[in-house]
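See below for the structure under consideration.
A protein chain is absent from this complex, but the other protein chains hold their places.
On to chain A.
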Amino acid sequence: MPALRIVYAWELRKLLAQKRTYLGLGAAVLVPLVFAGALLVQNGQPNDVAFGRYVRQSGLAIPPVLLIFGSIWLFPLIASLVAGDIVAAEDHNGTLKTILTRSTDRSRIFVAKVLAAATYAFVALTAMGVVALLAGIAVSGLHPLVTLSGTTVSSAKGIELIAASLLVYMMPLLGIVAIALLLSVLTHNSAAAVVGALMISLILQLVTILPGLGSLQPYLLTTQFNAWQGFLRTPVDYAPVVRAAWVCALYAVPALAVAFSSFMRRDVTGG
């Protein structure tokens, strides 16, 4: 049987050949550029967002603002755009039967798809981070960053913390990837899976503002989109980061397990 690496590489190549891939990547690159452009042509800053007050003092404040903004729907959308499509598109094209009658087991194809969808989310997030950083520095300069604790860290340390923040941000994003992929396997329909994953992410955020359900907040997947902020305190607060790790696993692992067993057992009749 061909190595996982080869199957994974072909999953990536298929992504690279599809327009929708560039839709998400384009949004990830465009949003920070638009934000930086708006800072150039307008006065004022988003004062009600953490770090928003400092976007004119240091370019390093811009990636954190976009991470906060992007957690509402932008990154869940970008991630599920591909993860929700990666199995359903095969249904749509009728190609599952084509690839499942070669010499590669279903399990390996599934794993390759999970890895490809995760890789895509990672690339999109990294692209956003890098572009936001560069655009931020171009607009507001490379200056020390004021943390959430009110302390100031050097710009080198600031970049390091932002990189760590992106990694922590990946955890809930992978949870969304897992949910979108599950819906992709179950619904056989790309639009349903993308919209479904986005709805789930929005509903989870809504739950926290419902009276009486506030205590659930620490255990919701979407709450973990704030865990990275632990890095931008002095001293660094690891508690939210640790919690994000197991809470996200609590969402991602069962979703992937159900997706896997469904994919392994399902009748492939389309096409």
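Here is the rule we use: a contact is a pair of C-beta atoms (placed from the backbone, for glycine too) under 8 Å apart; a residue touches a chain by one contact, two chains touch by 3 or more; residues count from 1.
We take it that contacts and distances are computed from a predicted model.
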| item | value |
| --- | --- |
| Name per UniProt, for the chain absent here [options: "Acetyl-CoA acetyltransferase", "Xanthine dehydrogenase family protein subunit M", "Lactate utilization protein B" or "ABC transporter ATP-binding protein"] | "ABC transporter ATP-binding protein" |
| Listed residues A:Ile6, A:Ala138, A:Leu213 or A:Val236, member touching the removed chain | A:Ile6 |
| Per the touch definition above, residue among A:Gly26, A:Gly94 or A:Pro254 touching the missing chain | A:Gly94 |
| Contact set of chain A toward the excluded chain (per top definition) | 1-2, 6-7, 9-10, 13-14, 17-18, 93-95, 97-107, 265, 267-269, 271 |
